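Heads up, the thing below is written out as structure tokens.
In this view, the complex is presented without one of its protein chains, the others remaining in place.
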Amino acid sequence: MTIAPDHKPTFAKMSLGEQLGKAMPVLLIPILVVLGFFAIGAPSSWLTLTVSGLAMGMMIFIMASGLTLVFGLMDVINFGHGAFVSVGAFVGVSVLLALGGWTGTPSLLLNIAAVLLAVVAAMAVTGAMGWGFERVIVKPVYGAHLKQILVTVGGLIVVEQLIHVVWGPDEIFINRPETLKGAITFAGAAMEKYRLLAVAIGLILFIAMRMVLRRTKVGLIVRAGVENGPMVEALGYRLRMVFVGVFIAGSALAGLGGVMWGLYQEVITAGMGERMMVLVFIVAIIGGLGSIEGAFIGALLVGLTQNYVAFLEPKLALVSNIALMTAILMWRPQGMLPVVKAK
Amino acid sequence: MLTKFLSGDQPRSRALTAILLMILICLAGAPLLFDGVRPLDTAARICIFIVLVASYDLLLGYAGIVSFAHTMFFGLGAYGVALASTYMGRGFDALIVGSVAGALAAVVLALMIGLFSLRVRAIFFAMITLAVASAVAVLVSQFSGLTGGEDGLTYKIPRVLTSANRMGEFLGTRISGKILNYYLIFFASLALFLLLLRIVNSPFGRVLQAIRENDFRAEAIGYRVVWYRTAATCLSAATAALAGSLFAIWLRYVGPDTTLSFEIMLDILLMVVIGGMGTMYGAVIGATLFIMAQTYLQNLMGVASEATHNLPLLPHLLEPDRWLMWLGILFILSVYFFPTGIVGRLRERGKA
Partner (left out) sequence: MSDPILTLDNIYTDIAQYHILQGVNFTVPRGQVTMLLGRNGVGKTTTLKTIMGQWHAKSGAILYEGRDINTLPTATRARAGIGFVPEDMGIFGDLTVEENMILGCTSGPLDPARKDWLLAAFPALATFWKSEAGNLSGGQKQMLSIARALAEDRQLYLIDEPTKGLAPAIVSTMAQALRELKEQGASILLVEQNFSVARALGDRALVMDDGAVVWSGAMAELADSKDLQEQLMGLSMEAH
């Protein structure tokens, strides 16, 4: 062994500005929450709105996570992602309606069991659908964005119509299980139990996703694949298999999001997924396509903004998200946490 | 002479030429050839949608950009005429002011969206237009004081253009202002279509196609890709707005469902893809076929659904309300197997 050459590697220290720039996306959430506090004035309304904003954000995140990863990994943009949201909602709600005896009694255990069964059924169906969708609709048009958009929109139309065929043309109303109805009061603010549950589930899922992406080998392969797919292949991993897996998982998560959103709204329609896509896209874009963390932050920003603005000036609620998107893209044209693509 | 009108872009297929001629003759003679209100209404819709779909083809087929905001531009033109007619009173000046204002608003909005999203990534455009269009649709239905909200606006157009204006008989058909109105729509649509044909066959149109094929190379040769794409977006938006104005003049009513809804956006996509992207004539075929199907296919499916009512599932699949599903399947298949649509097929057959 020869002596290593005189070479003392160091990192240049990041300036305060750079550090702030890096942390800024995360800081936006508390900044927004504080701004909301001053704009709204009344602490109890503010707390209620913050909880519902976070709940909405978590649900959008669950729907958006699969979309953004699928894009990052294979450069596939799935405009039909909303179909999984709708199908998930219909399957889940059907299960809940069938288990009316379990959801109608005020037993926490039975209620949770019913919801769990509904979620499992919805995720199984949408996961399987995702697998089929990938094979039939998406796979033949890899690498061609224009065709991808057209074909996945076509898939969305067909799936929506199939929902009508199976479940009929009307919307379906659903009551939340007994123990998830109502609100708890904290510091004078009413917070719906269901929203708190949604926040908890969203947080758990986000942490779990991060763990999988950071601590497992499959997670490493996914993250590396988002950055430089060909190199991952050259190291000996079949990216296509990983991609199909992510597509299925993403579809199943969209299905979960559908069930949660359905219970949140207490009514489901075949077009609900299509309408959610607007928010899902905004979240994926402002987060930075391909970034799970970005989607998470983006979703919370969208949820909070929408709820605060809906309280302050109801007519501007949806437009507020466009404004948010515009502002963030002016600041960072590639989104808040852009994925650095090789080359 | 004819070649000049078509900007040198001929149908290049005998079958296609025959079909186009037939459509032209039917549309030109619609008031004389068919009796009743419904055929005339269908013909006017076909004229307007040909322009709307052709303007979308400029974007999708020639520039290779997917937009979901085309109905928004269409709606801007329609609401321009509606608002002007409501607030300025009936009159041709209101129609002109409304159309021009609608087209200008469409250009400005298209310019903003284009510069904003095309600069970053072409794929952003699809998503951002979807978001912006849905926001505009919500705004229109919420600011009901101005726009009439979900109910929309009903207004009066110049008396000359209504059926109250009787102008005698011609070849056994009573000529009313309604027919005059139809010909206004027909010739305006024809002119706009020929204008679009001219645009795509100009040097500008050829640059667009070069960019569609390989934007990286086009940029390297020295074309400002963003500029060209944005210009195409603006042109397409302006034409769509004018089509919207025509629609408003014809219907004397605008509402979110008839001009702004996502369903119409999907209809436009189906028409352009099934007719044939990047051909312009595809818009003619697609719009005609689609609107005829919308009007008549549903009846046919009703019959089929009745006939199969003993079988499981099939009657549900064949129910008239499910016609969109079958078009959706046709749409997916066309994107895979004949991306140049019906026009492309006819041209290939002509060559073989």
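Letters A and B name the chains as they come in the text, with residue numbers starting at 1 for each one.
Just so we're on the same page, contacts are C-beta pairs under 8 Å (C-beta built on N, C-alpha and C of every residue); 3 or more make two chains touch, one makes a residue touch a chain.
None of these values were measured; they are calculated from a predicted model.
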>> Using the touch definition given at the top, which of the shown chains does the missing chain touch?
In response: A
>> Touch as defined at the start, partner being the missing chain; which of A:Val151, A:Leu239, A:Ile297 or A:Met336 qualifies?
In response: A:Leu239
>> Can you tell me which of A:Leu116, A:Ile184 or A:Met231 touches the chain that was removed from the display?
In response: A:Met231
>> Going by the contact rule already stated, which one of A:His81, A:Arg195 or A:Arg223 would touch the omitted chain in the full complex?
In response: A:Arg223
> In the full complex, which residues of chain A touch the absent chain?
Replying inline: 1-2, 4-7, 9, 11, 217, 220-221, 223-224, 226-228, 230-239, 339-340, 342-343
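Note that only the chains that are shown with their structure count from here on.
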> How far is the middle of chain A from the middle of chain B, if each middle is the mean of its Cα atoms, in Å?
Replying inline: 34
> Tell me, which parts of chain A touch chain B in their complex?
Replying inline: 77, 79, 137, 140-141, 145-147, 149-151, 153-155, 157-158, 161-162, 164-165, 169, 274-275, 277-278, 281-282, 284-285, 315, 318-319, 321-322, 325-326, 329, 333-334
> Inside the complex, what are the residues of chain B that reach chain A?
Replying inline: 60, 64, 66, 116-117, 119-120, 122-124, 126-128, 130-132, 134-135, 138-139, 142-143, 262, 266, 269, 273, 313, 316-317, 319, 321-322, 324-325, 327-329, 331-332, 335-336, 339
